[in-house]
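Below: one structure in structure tokens.
What you see is the complex with one protein chain gone and the rest in place.
On to chain A.
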Amino acid sequence: MSVTDTPLISLRAASFGYADRRVVDGVSLSQGRGEVIALLGPNGSGKTTLVKGLLGLSDHLGGEVLLFGTPLARFRDRPRIGYVPQRHSLSASVRATVREVVEVGRLTRRPWWRPAGTADATAVDEALDAVGLRDREREDVSALSGGQQRRVLIARALAARPDLLVMDEPTAGVDAANQRILADVLSALAARGTSMLIVTHELAALHEVVTRIVCMDGGHVDYDGTPRDYLATHRGHEVGDGHHHHDAPDGPGARTPGMAAIAGDPLPPREVHHG
């Protein structure tokens, strides 16, 4: 194992994109053990591309990228990063139980010819407990609500016992009650010292969990600091009072905050706060 003070992620002037199109340009960022970073930014700001670059899903186009101290190009220990993708539906084409989906997380921890053992079963049990879905492990995942499916995906990532959880919009499209449960799950993980990098539109749902906020716009990082400073300088945008999240123009009615966040893209242009 590496020394504990080696950053989990260390980027210096890093660029990511697809083919030769640069989406993220010249980003420097470092995440230490135990940090929970919210990565904010409007659509198209490059936050998802950045995260996908770390996961090997978008192209690394320049700069230095170290994962657990190893350069990205030589990094082979992928299971150390647990990825929770943004997905709205799980396996609608065939039946699959909650447990079967979570067991997928263990596959990269053993060679292809070895069947699952007791260590795998224990890790899956623990992951299901961590998201509060152990009692529903034998159900068809497609029968669960959107928020519960998101927790299944978190459990799948946890089953590999990763050193870092990378989540893409974990609360998007999830109703308020389920957002609270998700936030509780993430708080419990954070309390256990789990490091997380969370791409999100909805800081309000997660503001008790995050220890640091990084904002991106136009492929660059334009804010990196504590939630307290962020609140002071960006008050009234993402960090609401917990009742109304955004000033979306289309009536506050019965809409779910998650859907409004996707449709309304509540983050204002960052330039406003410069100068």
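Some notes on this structure:
Just so it is clear, contacts are C-beta pairs under 8 Å (C-beta built on N, C-alpha and C of every residue); 3 or more make two chains touch, one makes a residue touch a chain; residues count from 1.
Just so it is clear, contacts and distances are computed from a predicted model.
Among the names given as "Metal ABC transporter", "Simple sugar transport system permease protein", "cysteine desulfurase" or "Amidohydrolase", UniProt records the absent chain under the name "Metal ABC transporter". Considering A:S30, A:S145 or A:T226, the position touching the chain not shown turns out to be A:S145 (whole complex). In the full complex, chain A touches the omitted chain through residues 55-57, 76-79, 81, 83, 85, 87, 90-91, 93-97, 99-101, 103-105, 107-108, 112-113, 116, 129, 132-136, 138-140, 143-145, 148, 153, 156, 160, 177-178, 181, 184.
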